[in-house]
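In this view, the complex is presented without one of its protein chains, the others remaining in place.
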Amino acid sequence: MSISAAFFAIIRRDLLLAFRRRAEAANPLFFFVLVVTLFPLAVGAQPHLLQSMAPGVIWVSALLAALLSLDAMFRSDFDDGSLEQLLLSPYPLTVLVLGKIIAHWLVTGLPLLLVAPLLADFLGLPAQAMGTLWLTLIIATPLLSLIGAVGVALTVGLRRGGMILSLLVLPLYVPVLIFASGAVDRAAGGLAADAQLDILLAMLLAALVLAPLPVSAALKMSVN
Amino acid sequence: MQPDQSGIMQQPPQPVLVVNNLSCSRDDRLLFAELSFSLAAGQVLLLEGDNGSGKTSLLRILCGFRTADDGEIRWRGQTLDSGSYYKEMAYVGHADGAKKELTVLENLRFTQALHSQSGYDIDQALIKVELAGFDDNSVQTLSAGQKRRLSLARLLIAGAVLWILDEPFTSLDRRGIALTEALIAAHVRQGGMVMLTSHHDLTLTGLPLQRIHLNSCQ
Amino acid sequence: MTLRIFLEMGGYGFYVWTAYGVTLLVLLLNILLPVVQRRQLLRQLSLRQKRGQR
Partner (left out) sequence: MSVIPAVVNRFFHQTASPPYFYALAERLAPWLTGVFLLLLAAGLYGGLYLAPSDYQQGESYRIIYIHVPAAWMSLFVYVLMAVMAGIALVWRMKLAEVMLIASAPIGAGFTFIALVTGSLWGKPMWGAWWVWDARLTFELILLFQYLGIVSLYGAIEDRRAAARAVSILALVGVVNVPVIHYSVEWWSTLHQGPTITKLDKPSIHVSMLIPLLLMAVAFKFYYLIAVLQNARLELLKREATSQWVKNLLEKTA
């Protein structure tokens, strides 16, 4: 077996697992929809207000949904000993970990892509910003999984790591939130958002290369 | 050194795993200090000692999960991270390391993908651990003893030389224990190595058995 | 310049002196807490040692 076989085997296994636990896997998506619905209820349904808030609301909700789903990334592997077996594989842990992160994104990030435009429409986001919203989601939701993986890997060994996880991960999410919602905001106002998208893309590429390193190191610490 | 065909039986076997002056402590408490031993092809090493004497910690250090406070471990003369160690070892711990939502076959396929060396194929391994015919059962339907045997199948599939087993006999019935001992014996006769902890009295007759007793030092 | 004028800080006295006060408090706490905790720890450890010797 080769390294690429191991990489794809991890993605395949995690997708299969998500399919077997589909009720659980759908939770972040429901959560996302629910949080977005809460905003009009809280601030009132004035179209102007909602329209101007739409990029922020969608992105904050996406962020919270990602945060909620993070804990599941390594939790069951840690509990049933699969994580130990992963660490003992002769293949580089960084590559295996990247497989896990990608699988996590496919399960939790990808569905957001499908629902978000619909919700954005509910909030009255102008049609001209839809494309940009999609692009930011495509580029930046994987970033949420990559950055979040560092936080989960550090806290997976803790019995009550949930609160600490948010404290660790949310400051790291701030730039993603700013650039992503900023880009949609600009697009909604008819301005070009290329610079923000480029920055997000650069962050994604950097995170793809760099994030697996601290994640692997943190997992090694956590099985201790 | 010229290999002498006639004298090969008298020569002490060449150690493959060498542990030198290993020390480990947990929460200010010294578990063991200056522990040295070596393991050669075809040998079994049994770790004995009370609960909390550091048996599991030692095994976890050998897996690379823990770092020792002091000392070194060499596999074929190289450190664990630089050499071929992880290609040639496999570990069964307290947890089964299997996904309960997946079937036996799916779990073992994944094990196969994670290892670069190829050992037994899945069907053979399942026959060896007497789980043939359970391929499509999901792991959560298996009994505790069957899950243990599934872990043993993992060892066979990984094609490892060194087996590290932490309490492999727990939750096994008499038949399961006999089966596990037979697997260990067969592995060792083929030139494999086994390191294990157990509360159970081993009946590995005729095998070169090393015992290390870890006292809880105060 | 009298002390009163100095303390008034041109009407901004409250802001300026609160800022300096908070700073002093935080700086002092960050030094005193470890010192106090270390003394306590040393006392505990020496008690434990005496008990061990007996």
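Residue numbering begins at 1 within each chain, and the chains themselves are lettered A, B and C in the order written.
In this section, a residue touches a chain if its C-beta (ideal position, glycine included) is under 8 Å from a C-beta of that chain, and two chains touch if they have at least 3 such contacts.
This structure is a prediction, so every number in the text was calculated from the model and none was measured.
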- [ ] Check the whole complex and report which displayed chains the hidden chain contacts.
- [x] A, B, C
Task: Hidden partner chain, touching residue among A:150, A:184 or A:204 - done: A:150
Open item on the list: Even though one chain is hidden, which residues of chain B still touch it in the full complex?
Closed with: 26-29, 67
Task: Contact footprint on chain C, counting only the chain that is left out - done: 6, 9-12, 15-16, 18-20, 22-23, 26-27, 29-31, 34-35, 37-38, 41-42, 45-46, 49-50
Task: Contact footprint on chain A, counting only the chain that is left out - done: 150, 154-155, 157-158, 161, 164, 167-168, 170-172, 174-175, 178-179, 182, 185-186, 203, 210, 214, 217-218, 221-222, 224
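Rule of thumb we're sticking to: only the chains that are shown with their structure count from here on.
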TODO: Write down the pair of chains with the top C-beta contact pair count.
DONE: A-B
Task: Relative to chain A, chain with the most remote C-alpha centre - done: C
Task: Touching two or more other chains - residues of chain B - done: none
Task: Per-residue overlap in chain C, given as positions that touch at least 2 other chains - done: none
Task: chain B residues touching chain A - in the complex, by the definition given at the top - done: 63-66, 84, 86-87, 89-91, 93-102, 106, 109-118, 154
Task: chain B partner contacts - residues on chain A that touch it in the complex - done: 1-2, 5-6, 9-10, 13, 16-17, 20-21, 76, 79-82, 84-91, 96, 220, 223-224
